[in-house]
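Just one protein chain is left out here, and the rest sit where they should.
Each chain carries a letter (A, B, C, D and E) given by its place in the written order, and its residues are counted from 1.
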Amino acid sequence: MRDLTLAMRRRTDVLTTLFFFIIVVSLFPLGAGTEKMILMKIAPGVAWVAALLASMLALERLFASDFADGTLEQMLLTPQPIFILVLGKVFAHWLLTGLPLVFIAPLVGLQYYLPDEAVSTMMLALLIGTPILSLVGAIGAALTLGLRGGGILLSLLILPLYIPIMVYGAGVVSASATGTTDLQAYFSILSGFLILALVLSPIATAAALRISVE
Amino acid sequence: MRDLTLAMRRRTDVLTTLFFFIIVVSLFPLGAGTEKMILMKIAPGVAWVAALLASMLALERLFASDFADGTLEQMLLTPQPIFILVLGKVFAHWLLTGLPLVFIAPLVGLQYYLPDEAVSTMMLALLIGTPILSLVGAIGAALTLGLRGGGILLSLLILPLYIPIMVYGAGVVSASATGTTDLQAYFSILSGFLILALVLSPIATAAALRISVE
Amino acid sequence: MLEITNLTCSRGDRQLFTGLNFSLKPGSLLYVEGRNGTGKSTLLRAICGLFLADSGDILWDGKNTQSLAEDYTKEVVYLGHHNGIKDDLSGLENLRISTVLDGDDVTEEQIWNALKKMGLKGFEDLPTKVLSQGQKRRVALARLLLNSSKLWILDEPFTALDVAAVDLLQSVIADHISKGGMVVLTTHQEVALTAGQIQRLELGKKKNKNV
Amino acid sequence: MLEITNLTCSRGDRQLFTGLNFSLKPGSLLYVEGRNGTGKSTLLRAICGLFLADSGDILWDGKNTQSLAEDYTKEVVYLGHHNGIKDDLSGLENLRISTVLDGDDVTEEQIWNALKKMGLKGFEDLPTKVLSQGQKRRVALARLLLNSSKLWILDEPFTALDVAAVDLLQSVIADHISKGGMVVLTTHQEVALTAGQIQRLELGKKKNKNV
Amino acid sequence: MSAISEFFHAGGYGFYIWGSYGAAILLMVGELTIIKQQYRTILKRLSRMARMNAAEEDE
Partner (left out) sequence: MSINWFKYSSPTTFYPLAGKMIPFFGWLTALLTIGGLYWGFFETPDTLSDQKEYYRIIYIHVGAAWMSMWLYIMMAAWALAGLVFQTRLSYMIASAIAPTGAIATFLALWTGAFWGKTSWGTWWDWDPRMTSELILLFLYMGYMALQSAIDDPRRADRAAALLALVGLVCVPIIFWSINCPNPNECAALHQTSKPGGGNMDPNILIAMLVVALAFWMYSFVAVLMRVRNIILERERHTTWVNEMLEDKQ
């Protein structure tokens, strides 16, 4: 709730994320050459790496400002169960970093010459996958709270956990681009991850916060 | 100076950066498939994008903690010219995010099947290019100091400015991988950029800091 | 009623206090004294559950506060060295959020009144980052006016406040106590506390060797 | 000598003060008073050059401070609401760095002595983030003992300090003034300042309508 | 085909040509309308503020 207030207050933030994606996605062709065949192959990877990075960049600030100004302590002292507050924060984070990517996916498709079905597969995969990133990331953010070099330490903790999501997320797009029709299996795995994360991550994050705040 | 003290105090930071690179660089083959030919083509792009991102990730914190605890004000009030202090900070940033990448380059070469000369070219290009990233990034970091959503706003401001460096930095590696022997021109352009950045960036950053601290 | 039995806290290598015992009845105030670094803030944080003591119990109406969990935090307001307000939000929004989180049913008008009472008329809807130090503290203190919790834990609440605001806060505290509330307080300023029953607890006195 | 002529500062929509004039001679102290939010901190920051005034001049020995640049900042120590110390570094390291940056030639021993004098014996080489609020403030204040600047600008230096430390700081200030230094000070605490020549400046008095 | 529809058909490229011109007109007219709109709201707000000030002085 509070985070939605904050998030909404700066609607430009969402815009900024959108542009961040556009820029990252546009960077690759500049660095890697512009051959159509290659671009098509790396498109899913690029989109997912962009998703990971946007998620990670914002994770650092997920609890940091609350920690610095003392609102985190206050949150821990409210009569609300902490995992609800954590869920609220994670949801706000996803709204800012995950959802925009879903909407931007068609543009990636355009720039990287992806076929239409692959684009819609990518959108669906991102829709399921990005909340997992936010949920898992929250644990890491809570653990690294207040540590110097937290940002990069965070990446170190979190990236390995992100890899499975990326592998399946990018895998399903490649599969659909090459015309494989049975994408069901990919999606059920991703959804399984999502449910698991939804159940476990708030609890783990709440515990980590208690430890960090002391 | 002060930043060196701080930087040295946490020698693990350098390690963390190294792991960050290794992970980002290893991510791509996972997302984009592992065809040798393709990997070779995208190697320079991937390495440079990783350099850009590592630089950016750390930029956010370049002045932020000094700003929050009031040491930035104190720095502005010392009898030292501000641009010297800025140079010190930038140098520390480069030591943490740029230099490790130079050392890790051979590993990238290995993973992406680059020929040996291309690897040494890449190291040299990174050695000249990454300080420019730190210098240019400092301007953006100073401008976005203390703003909400600063991290992503920073990327928006800085990435377009990073593009030329990346284009030449990746270009020279590609050129050397395809056997072009005349790499001199690339390197003189990169060095030109470096000198320009070295002269202008501290001044601009100092001005931006003055504006932001008010 | 708040009861502390045999509380021992240490930070880093140092044991700040051992075997601390006291109890606080409704309608009374505990004034925790002590020089800088004697563990006042640590004690206060331990009482509200933000810091885990080495040993000893903190009981609320006879029940352990740790097992009470949310049933206890509902009864506590804590105000620490940090204001606990969001820089980017206005005083109004900050209070609205904190009352919602505290589960208090407060109308918009009450919030405006609380801010007005704290001398922030005209500053209600400015982002708090543009407020002066004392004004920020006032926003944080306005929470006390809107809160129905019994136990107030205030860590140096008077810092940054001007004379008028210090007076005001004193009367707010006195009021709370006279209504049967409890207050645990630290401050280095000379403050005339005239409310209900005042207990004093001095930390770091006997154990000079540790300090 | 510090001279302020016709200084006007505004923040956001509000004009905090207009046409402010005063001058401060060596060996005297200026005590800036005013309620919360009347612009004391803003004035102090304007004097040391961290805030750009709308109009008016700030002269040091007759020369404009903006054009003096580093020649002026050399003469100034500023201590604001923030302590300006690094959490990750120890008090020792913090002071070492700040003396180097200030260009003062201070030995290691002097730093240890300054910390000892501020009552931080035994805490010299702990990272300041584990210190208590008052101990952090003491680290920040230790800079004053090591500094050779003439003009001290202190924004509520007494916050978080216990009684002993307040006394100590008062004597340090009195000492500086008696040696021909200048001090600009704000505080809401009742503090007995007995040093040299004391001037008072009250902000936000006449312009109640703006406040 | 009438001359007009032929003109708009533009030899089969109507979509592209009018897609471009349409975007141009939309953006530019839209920009001006938005500015105009902003102008009106600012004026409204300012006059409201003036009235409020006047009311305060009357008190």
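Note that a contact is a pair of C-beta atoms (placed from the backbone, for glycine too) under 8 Å apart; a residue touches a chain by one contact, two chains touch by 3 or more.
Predicted model, so just to flag it, every value in this text is computed and none were measured.
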Subject >> Among A:30, A:127 or A:157, residue touching the chain not depicted >> reply: A:30
**OP:** Check the options B:107, B:161 or B:198 and report the residue that touches the missing chain.
**Re:** B:161
Original post:
Footprint of the hidden chain on chain E, which residues?
Top reply: 7, 10-13, 16-17, 19-21, 23-24, 27-28, 31-32, 35-36, 38-39, 42-43, 46-47, 49-50
Original post:
Please identify, in ascending order, the residues of chain A that touch the omitted chain?
Top reply: 10, 12, 15-16, 19, 22-23, 26, 29-30, 34, 110-111
Subject >> Contact set of chain B toward the excluded chain (per top definition) >> reply: 139, 143-144, 147-150, 153, 156-157, 159-161, 163-164, 167-168, 171, 175, 180, 182, 185-186, 189, 193, 196, 200, 204, 207-208, 211-212, 214
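Going forward, only the chains that are shown with their structure count from here on.
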Original post:
By label order, what chains touch chain A and chain E together?
Top reply: none
Original post:
Of the other chains, whose C-alpha centre is the longest way from the centre of chain C?
Top reply: E
**OP:** Give the chain pair that accounts for the most C-beta pairs in contact.
**Re:** A-B
Subject >> Distance between chain centroids, defined by C-alpha means - chain A, chain B (Å) >> reply: 24
Original post:
Taking each chain's centre as its mean C-alpha position, how far apart are chain B and chain C in Å?
Top reply: 46
Original post:
In chain D, what residues contact two or more other chains?
Top reply: 81, 88
**OP:** Mark out which residues of chain A touch at least two other chains, giving numbers and ranges.
**Re:** 10, 68, 148
Subject >> For the chain A and chain B complex, residues of the former touching the latter >> reply: 10, 12-13, 16-17, 19-20, 23-24, 27-28, 30-33, 35, 38, 41-42, 44-46, 48-49, 52-54, 56-58, 60-61, 68, 148-149, 151-153, 155-156, 159-160, 163, 166-167, 170, 174
Original post:
For the complex, which residues does chain A have touching chain C?
Top reply: 1-2, 5-6, 9-10, 65, 68-71, 73-81, 85, 213-214
Subject >> Interfacial residue positions of chain D with respect to chain B in the complex >> reply: 48-52, 70-71, 73-74, 76-78, 80-89, 93, 97-98, 100-103
